[in-house]
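One chain of protein is taken out of this complex; the other chains stay put.
Moving on to chain A:
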Amino acid sequence: MAGSNEVNVNESKRVVPLHTWILISNFKLSYNMLRRPDGTFDRDLAEFLERKAPTTSIPVDGVCSFDVFDRATGLLNRVYWAATENEVQWGIVEPEKPLSTTEIVPVIIFFHGGSFTHSSADTAIYDTFCHRLVNLCKAVVVSVNYRRSPEHRYPCAYDDGWAALKWVQSRPWLKSGRKDSKVHVYLCGDSSGGNIAHHVAVRAAESGVEVLGNILLHPMFGGQLRTESEKRLDGKYFVTVQDRDWYWRAYLPEGEDRDHPACNIFGPRGKCIERLELFPKSLVVVAGLDLSQDWQLAYVEGLRKSKQEVKLLYLEQATIGFYFLPNNDHFYCLMEEIKNFVNSSC
């Protein structure tokens, strides 16, 4: 690890607000306890330590949530939407009626982060984030509980993401629009969730399923090579190259290296997506203090070379997880960008 730990800690303290520093440091501390050197994971302790949020039938900031069982995957996904009068009165949702017959209501499928290993849809920080997205984009958010590593490796997370997309597309009560009533889908994810969003979008494009946009928040990509940003920022802002390696080893098939196409999108084993006309436009957000940024920037470059529409939002002084708490400029900047990105198509 470059530099002494004291120096590293002082550096992160200088750019990160106190609350964020506490929150992310706490995650770092507990995650360190959960990853075992032999590649196994202490799932019991992880579940014990994880702070979860219940669904809210009584609206919080006008947003209600409920969990839905998806028979195809056997998983519970969480749906967030703006409370309507009908619901509060009877507490019943009519599963046949569309969201709106006069306007377009985007449906954002959200894949939470956690490096493929941690968290779930009901983790408090992600539950809060999804609540915010509903009001911000006047959207419905579906947060997917994909199966996690190391218990479930590649391609489980992608399969679950794809199943969730198909499920969402086939719900009559998620449709909207005046003339052409359909489900208006966006994919959004942070860290591993961003990685999943990319792969699901590729599969959607290959299968003729329309996705209107991808929002990737410091998506988790990597490769065998050690990039300059990894060397420079190793251990400085909560994340180490060593822990990134651990998560890839836990997710990728045993014996594989980080040039596997799941990880290194536009690397030597990457798939060509130039001919995918249905591939959505992308908003890629890169935190300037994230050690993985060179891989994320390479992804953006790769999209451009593949003639796919992409917008890069580079937040120089942001660290990972800057969007969990509304206490910094990057947060507000991001929210504005997401709002414009989702609304521009509608």
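We take it that a contact is a pair of C-beta atoms (placed from the backbone, for glycine too) under 8 Å apart; a residue touches a chain by one contact, two chains touch by 3 or more; residues count from 1.
What we mean here is this: contacts and distances are computed from a predicted model.
A.B. asks: Missing chain, UniProt name, options "Aminotransferase class V domain-containing protein", "DELLA protein", "Cell division cycle associated 4" or "DNA replication licensing factor MCM4": which is it?
C.D. replies: Matching "Aminotransferase class V domain-containing protein", "DELLA protein", "Cell division cycle associated 4" or "DNA replication licensing factor MCM4" to the record, the invisible chain is "DELLA protein".
A.B. asks: Against the chain that's been left off, what residues of chain A make contact? List them.
C.D. replies: Within chain A, the residues touching the omitted chain are 1, 5-6, 9-10, 13-19, 21-23, 25-26, 28-30, 32-37, 40, 42-49, 51-55, 57-58, 64, 66-69, 71, 74-76, 79, 87, 90-96, 122-125, 128, 147-148, 151-152, 324-329.
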